[in-house]
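Shown here: the complex without one of its protein chains, the others still in place.
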Amino acid sequence: MRHLIDPLDFTLEETTKVLDLADRIAENPEVYSHVADGKKIATLFYEPSTRTRLSFESAMLSLGGKALGFAGAEQSSATKGETVADTARVVSCYADIIAMRHPKEGAPLRASMYATVPVINAGDGGHNHPTQTLIDLMTIRQRKGHLDHLTVGFCGDLKFGRTVHSLVNSLVRHPGNEFYFISPEELKIPDYVVEETLKPNQSFYKEVTSLEETLPKLDVLYMTRVQKERFFNEEDYVRLKDTYILNQEKLNLAQPDMPVLHPLPRVDEIATDVDQDPRAAYFDQVQNGKYIRMALIMALLEVPDPLTGRTVL
Amino acid sequence: MRHLIDPLDFTLEETTKVLDLADRIAENPEVYSHVADGKKIATLFYEPSTRTRLSFESAMLSLGGKALGFAGAEQSSATKGETVADTARVVSCYADIIAMRHPKEGAPLRASMYATVPVINAGDGGHNHPTQTLIDLMTIRQRKGHLDHLTVGFCGDLKFGRTVHSLVNSLVRHPGNEFYFISPEELKIPDYVVEETLKPNQSFYKEVTSLEETLPKLDVLYMTRVQKERFFNEEDYVRLKDTYILNQEKLNLAQPDMPVLHPLPRVDEIATDVDQDPRAAYFDQVQNGKYIRMALIMALLEVPDPLTGRTVL
Partner (left out) sequence: MRHLIDPLDFTLEETTKVLDLADRIAENPEVYSHVADGKKIATLFYEPSTRTRLSFESAMLSLGGKALGFAGAEQSSATKGETVADTARVVSCYADIIAMRHPKEGAPLRASMYATVPVINAGDGGHNHPTQTLIDLMTIRQRKGHLDHLTVGFCGDLKFGRTVHSLVNSLVRHPGNEFYFISPEELKIPDYVVEETLKPNQSFYKEVTSLEETLPKLDVLYMTRVQKERFFNEEDYVRLKDTYILNQEKLNLAQPDMPVLHPLPRVDEIATDVDQDPRAAYFDQVQNGKYIRMALIMALLEVPDPLTGRTVL
């Protein structure tokens, strides 16, 4: 039995197979509409996340299955002191697969050690969010045709943005990718990403502060939220905020086929005038999120793909 | 693609067609039990409302479809600052139709401008609640056989009662209806209903304070909750409260076929001894609520009616 806790739990080959299946689902959703008939997903969300929870539930429903679960810790047995290990064992009796979101790092890993059904990490604290990484990869591949030899810019809060760290971890597995990290000093990419990921892979990377100067060089731009509470003082926030907002004017500096990604929700770091630009790929990411989760549920439940007759992992 | 945001979004003819379909569903529910197989409704409830949310979900399930969603703002991405526009776009990737309840007037309208699937307003602040209006019309027509030439009394909180305003707006589209507005001075029908709806339609209406004196004149009685917090002081509330409570004794003054409607939940404005009276129509409204929402989902999803072979709008 396989789980998905860390984006790197899948080998490069396995990841490619999941992305391929997600592409096939995107093209022929009706072929897959009954492959998980009678199966149940439990969405155990110890902190709210509409987008992610609904995406998992919609994915299972779109495969013919059903969903049950809870949407916040106050609805869970955690309030009665139950451990994640016990909850995992209990819910394994109710569902065929579990998607767990938890504010504490490592909780889904612990759940996977006790569950008797596959567990998907739907985000644990500032740590991992592997389905988001798969979505990002699918969307980049869809837009650019490949995942290697790309110049990728990451902009905004690169310190706390777990989706950034996970995506870098995955992109270094492909040859020739180069990275620009665009952020204020306060929010720059952590040392451990540099030391543990970029240097060992001999990846080219550069830390810069200007979005406008970097934009023309990029094949892909990955935006993130800059949260006010990350700054030491109001002044710094106000001074820096606009620098890391993407609007149509700045986007005019970019290549005509440079997709703009964002894990959403956004607040104001991408102006709404960008939404109509064909380079805006963040709503594609939402749609792809459903397909990735459908592919993942099929992979972990070992449901054969009707188009190939084979299971994916 | 059509939405339902305001009860008047549907022409009189369209409204009649939806009511007709709801009647057919009520008579032959099993005929419709698979017409929406594989379809999904998202119930986005930014404030709790068991009745309305469960009614929408039950409606979709009764058509063969599935439901997902959230039951309170604290479960939504709104807490992370996401706009209703973005949420609408995102949820359009997960569901085939959206039912939205929101404390802010206009939120469902805004959602409908960005969603790529039909949006139903399930209540926005003190503004609109169009499915309730359709339910009220269906129930009156069921009981009286027609929607014209009726003397309709509205009793209680006519100032803040959005279901009252919407029903008046719909009833003036039928000829010969007359209105009695029975309320304390503090809670009388707002001027804009008089100026914008009643006068332009040359509808007969009368504002009165006594329920008992008015009851014998009515073909239909529509009760509403009188909430303590609407009054300036406790004294006024205590003095007036009982006047606007319907009990069996007062009901004896009414015509033998005068249906009593109430949008529910009720607190004590209708005594429970009235529940057994055949004129009590408020639990019929609940049952009709499911049929109306089934009809509406079919109409907006353009599902053909198996009995006529045609879509309803």
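Each chain carries a letter (A and B) given by its place in the written order, and its residues are counted from 1.
Note that contacts are C-beta pairs under 8 Å (C-beta built on N, C-alpha and C of every residue); 3 or more make two chains touch, one makes a residue touch a chain.
Just so you know, these numbers come straight off a predicted model, no measurement behind them.
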- Across A:Lys66, A:Arg173, A:Lys250 or A:Arg279, the one contacting the chain not displayed is A:Lys66
- Residue among B:Thr11, B:Asn28, B:Gln287 or B:Thr308 that touches the chain left out of view: B:Gln287
- Among B:Arg51, B:Lys104, B:Lys206 or B:Arg239, residue touching the chain not depicted: B:Arg51
- Of the residues in chain B, which ones touch the absent chain? 33, 48-51, 54-55, 57-58, 61-62, 66-67, 71-72, 264-267, 272, 283, 286-287, 289-290
- Where does chain A touch the missing chain, residue by residue? 38, 40, 42, 66, 68-71, 74-77, 79-82, 85-87, 89-91, 93-95
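Basically, only the chains that are shown with their structure count from here on.
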- For the Cα fit of chain A against chain B, please give the angle of the superposing rotation, nearest 5 degrees. 120
- Task: Would you mind pulling out the distance in Å between where the CA atoms of chain A average out and where those of chain B do?
- Result: 41
